[in-house]
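Of the protein chains in this complex, one is absent; all others appear in place.
For clarity, chains are labelled A and B in written order, and residue numbers in each chain start from 1.
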Amino acid sequence: MIVALSIFLITIGSVAFHFWSPWWWTEVASNWGNMDDTILLTFWITGAVFIAICFFVAYCVWKYSYKKDRRAEYKPEDKKLESRLTWATAIGVAALLAPGLVVWNQYVTVPKDAYKVEVFAYQWGWKYRLPGEDNILGKTDIKYINDENPFGLILEDPNGKDDLLVDAQELHVLKDRPVKFELRTIDVLHNFYVPQFRGKMDMVPGIVTYYWLTPTRVGDFEVLCAEYCGTGHYAMRGRVIVDEEKEYKKWEAKQITFEKMLAKNRKNDNLQLVKKDK
Amino acid sequence: MSKKKSIFQLLTEKPWEQDQIEADNEHQGQTVNLTKQKLGLRTLMAASTVLFSLFIVAYSDRMLVHDWRNMPEPWLLWFNTGILVISSLVFHQTTKYAKNEFFDKTKNGLYFVGFLAYSFLIGQLIVWYQLMNTGYYATSNVANAFFYLFTTIHALHIIGGIYFWGKTTSKFIKKSLKKEEINNLIDICAVYWHFLLAVWLVLFGLMLSS
Partner (left out) sequence: MSDEYEHKLEAKSDYAGDASSVSTPDIDAVPDAELPDQELYHSHSWWTTYVFSQDAKYIGIQYALTAIGTGLLGLVLSWLMRIQLAWPGLGWLEPSSYYQFVTMHGMIMVVYLLTALFLGGFGNLLIPLMCGARDMAFPYVNMLSYWAFVVAVVVLLASFFVPGGPTGAGWTLYPPQAITAGTPGYNGGIILMLISLILFVAGFTMGGLNYIITVLQLRARGMTLMRLPLTIWGIFTATVLAMFAFPALLVGCLMMTLDSLLGTSFFMPAMVSLGETLTHEGGSPILFQHLFWFFGHPEVYIVALPAFGIVSDLLSVHSRKTIFGYRMMVWAIVGIGALSFFVWAHHMYVSGMNPWFGFFFATTTLIIAVPTAIKVYNWILTLWRGNIVLSLPMLFSLGFIVTFLNGGLTGLFLGNVTVDVPLSDTYFVVAHFHMVMGIAPILVVFGAIYHWYPLVTGRMMNETLGKIHFWITFIGSYAIYFPMHYQGFVGVPRRYYEIYDSPYIDVSTLLLNKFITIAVLIVGAAQLLFLYNLFASARLGKKAEKNPWKANSLEWQTPQMPPEHGNWGKEPPKVYRWPYDFSVPGAKEDYIPQNQPPSEIIGAKVEKT
């Protein structure tokens, strides 16, 4: 009796918790609201199964608890029942999978008009690079990374000259414009994750990974690293700010190009040389 | 036991039904008609095959990266391969001698196999020595690293084989086992020898072809 009741209460409690606890996902800020929808669909289907099975167990425990003079039924199998259940499950599972695959297809297919942003991860922080006027990110190689060239851009590649280097933990993106994040790391695995955007992808040294999204509301969001990357993993935070066109332009204007940065460095070097000479 | 059943038939039996009960009561409790050592060896060979296959998969995947530099194949490797082939053949012959109870021939066969196995190992060591002398270190390129890794793992398998070969040979000479039992052991060692030859041919072929 107590056992049956507890299982019953656990089920009811779980459902109640689901509906009334304050913990739920953050309000979505990108086009990936359909991920939330697939989660909800999954919740409905699996929730129904959970409740049905738990209630069934509770019922059995209550109804068929041991009595000395009762015999259990002797029934090794019931083919019909088993095959029905199998098919029902297969259909339920297919109903979950199909929308999942559809959305995944969208997730891995980047729209042609998406503009690119390089997210650059290191232990333990973020930097960003924008393609600049030519809309092409210059080629990079880890060999060339040094204080003057923190992104390791290949100097011979003309496309890199106008790249905007954002050496700060803060990135701005445009509202309602699809953006493709090209993810790069110079050391270990990381993962560029903004809870409100829903999207995620590991960054792997040696290759460039990507994902895309369209921000849908203006705001200031926290970036977290979602792939363990060593002792500083939990502190690897950044910010992404979704702007309307006007604010975005303002921010963009403040960023400096690779060429300018090199020039500035050279000037500094020269100054230092001059100082040393004295 | 007598009737061979497919796995499918076996798994669809209904053990609670009367006909099945009667059939089952005659069962001897053995699934396949092999000695436990033979089946054990097959199990190990299966696991070992998975191991080498995964190495090969890793090799093929890693090969595609631009920094891959092929390694030379010293002629000595061909020689060692030859030794391995001969040892396998000799072992095959030895099992036949053992079955026909040619004691001396079997004994010599076993000794010769052991000698060849040790020679192979020494030969492999010399190959290592030559390669290192000419600057092919494991660290200089990952192709070299794979070579050293493959040869080591294969050699460890051979060393395991030599251990069992030693036990078998000493039992054979002491005549401490019944005829079927000792022949069973000799057979097993021989099968293992063929297996390691096959593994080596695959690995060697892989390294040659890339």
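Rule of thumb we're sticking to: contacts are C-beta pairs under 8 Å (C-beta built on N, C-alpha and C of every residue); 3 or more make two chains touch, one makes a residue touch a chain.
Predicted, not measured: the structure shown is a model, and the values here were computed from it.
Touch with the chain omitted from the figure is made, among A:7, A:164 or A:179, by A:7. Only one residue from A:136, A:154 or A:224 touches the chain missing from this view: A:224. Residue-level contact of chain B with the missing chain is found at 10-18, 21-22, 24-32, 34, 36, 39-40, 43-44, 46-48, 50-51, 54-55, 58, 61-62, 65-68, 138-139, 142, 145, 149, 153. Contacts to the hidden chain, counted on chain A, fall at residues 3, 6-7, 10, 14, 17, 21-26, 32, 34-36, 38-39, 42, 46, 49-50, 53-54, 56-57, 60-61, 64-67, 70-78, 81-82, 85-86, 89-90, 93-94, 96-97, 99-101, 103-105, 107-108, 122-124, 142-143, 145, 183, 186-189, 191, 193, 195-196, 198-207, 209, 220-222, 224-234, 237.
Basically, only the chains that are shown with their structure count from here on.
Between the CA-based centres of chain A and chain B the separation comes to 47 Å, rounded to the whole angstrom.
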